[in-house]
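Yeah, one chain of the complex is gone here, protein chain that is, but the others are all in their spots.
Think of it as A and B in the order they're written, each chain with its own count starting at 1.
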Amino acid sequence: MKLGFYPGCSLTGSSREYNESILAISKVAGIELAEIPDWNCCGATAAHNLNHELSVSLPARNLALAELAEMEELVVPCAACFNRLVMTQRELNENESLLAIVSEKLQFKLKNNIKILNVIQFLEKYVLPQLDELVKKPLNQDVACYYGCLLVRPQKVMKADRFEDPMSMDLIMQKLGAKAIDWPFKTECCGAGFSVSKTEIVGELSGKIVRNAVDRGAKAIVVACPMCHSNLDMRRPAIESYLKRKVDVPVIYITQAIALAMGLTPKQAGLQRHFVPVNLSVTQN
Amino acid sequence: MTEFEPKIVAFVCNWCTYAGADLTGTSRIKYAQNVKIIRFPCTGRIDFMLLLKAFGEGADGIIVSGCHPNDCHYTSGNFHARRRWIMFRGLLDLLGIDVRRIQYSWVSAAEGAKWADVVNTTVTAIRELGPYTDYAKVANYLEKEANV
Partner (left out) sequence: MSKIGVFICHCGENISATVNCGKVAEVAGKLEGVAYSTDYKYMCSDPGQTIIKQMIKEKGLDGVVVAACSPRMHEPTFRKACSEAGLNPYLCEMANLREHCSWVHDKSDATTQKAIDIVRTLVEKVKHNKPLSTIKVPVTKKALVIGGGIAGIQASLDIANAGHQVVLVEKEPSIGGHMSQLSETFPTLDCSQCILTPRMVEVAQHPNITLMTYAELEKLDGFIGNFKATIRKKAKSIDEKLCTGCGLCTTKCPTKKIPSEFNEGLGFRTAIYVPFPQAVPNKPVIDKLNCQYYLKGKCKVCEKVCPTGAIRFDQEDELVELEVGAVVVATGFNIMTTSEFPEYGYGKYPDVITGLQFERLASASGPTLGEIRRPSDGKIPEKIVFIACAGSRDPAKGKPYCSKICCMYTAKHAMLYQHKVHHGESYVFYMDIRAAGKNYDEFTRRAIVEDKVNYLRGRVSKVYEENGKLIVKGVDTLLNAKPVEIEVDMVVLASAGVANPGSEELAQKMHISYDAYNFFSEAHPKLKPVETNTAGIYLAGACQAPKDIPETVAAASGAAAKVAILFSQNELSREPVVAVVNRSAPPLYSTCVGCFMCATACPYSAIGEEEIKDRKGNVIKKVAKVNPGLCQGCGTCVAFCRSKSIDLDGYTNEQMYSEVMALLNE
């Protein structure tokens, strides 16, 4: 089984552990992820704030490269990259004149029919069916699955069922032996890009998320987005100063949770890279 | 060179599509001038020989439109028309008429915008197909034969 893979910048920088854990569990599950050769930035928030054509052209180049490499399915773990790629694909399918402009720029006629999977869709399709056999060390803890905004919105594009209270990560976590708590902050805003410009806003927004998870007994917060992770994990000092209390709940990627349940070492899962230390007895006992 | 302006006849029912086309007017939605409407009580009344007659008289395209299934003012006239259309469609090839020259559609009394859309799409489609001349060719031939 070979799938296309678009890591995006976060997975080569601040969230290397996300990348490492995906590759590690894919290897165990017998899936080869082939990186798009010469991939470029998805445009992120900056491009679509400034120049619409550019914000479509950048992801389109990646889609074109994937098509050239004859990839049929493309795994995009970063929620923001995923969102940009899916929005681009949809827009180009609906807007012929824009497609013509972009094709002209790329000097490539896009078929634009590649199937783009976010990490949850990838896990559901390729890893979940094998989990019963692959789980070696079940996780017996209460966890809070945090989806963030980009995986479920806009609803009419992402078509998530129960977009205000999604369940797909919860079901995977249950499969790993953990108990996914019912909590109301699954899709609340973490503060996103304010991380850099107005950290205190992130402190408040992420703080409310972390507080609710802890108050409801979660021993870990499980995420699938590098932005969410860095806000909940790296911005913990801002969070603690907003909450006026110390919180040590770790934030882990769902792929790390799977890696641990598969019996991989914490290092293989990249747990040492977090700001908030992950106490193994917290995730497994 | 001026663009080819097709002649299109629309056979519509009084209750849904005629009223829908009225609504297009009331809503002031503009559409192409090529389509002229003939009012029938029901699509069930439309004898498809009338369609052939229209082609014979020089029509380049035809629209047949009535009520949506289950909305027929007369309960089932539109179902009869649909069945007739399915039979008729199979014969068009034999008759040498491109099936794309007939647009079969349902437009309700509330779908003013849809009527404008049906008209405009049909006009564009027929413009691409070009004028319908096969009938005239046969007629000319027959006339010549008769004169010999």
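FYI, a residue touches a chain if its C-beta (ideal position, glycine included) is under 8 Å from a C-beta of that chain, and two chains touch if they have at least 3 such contacts.
A quick note: this is a predicted structure, and the numbers were derived from the prediction, not measured.
Enquirer: Pick from B:Cys42, B:Ile63 or B:Val118: which residue touches the chain that isn't shown?
Expert: From the options B:Cys42, B:Ile63 or B:Val118, the contact with the absent chain belongs to B:Cys42.
Enquirer: Return the single residue from B:Gln33, B:Thr124 or B:Asn140 that touches the missing chain.
Expert: Result: among the candidates, B:Gln33 touches the missing chain.
Enquirer: Kindly note down the residues of chain B that lie in touch with the hidden chain.
Expert: 7, 9, 14-15, 18-19, 21-26, 28-31, 33, 36-42, 44-48, 50, 53-54, 57-59, 70-77, 80-81, 84, 108-110, 116
Enquirer: Which parts of chain A are in contact with the chain that was left out?
Expert: 155, 162-165, 184-185, 188, 212, 215
Heads up, the rule we're going with is that only the chains that are shown with their structure count from here on.
Enquirer: From the mean C-alpha coordinate of chain A to that of chain B, what's the distance rounded to whole Å?
Expert: That pair's centroid distance is 53 Å.
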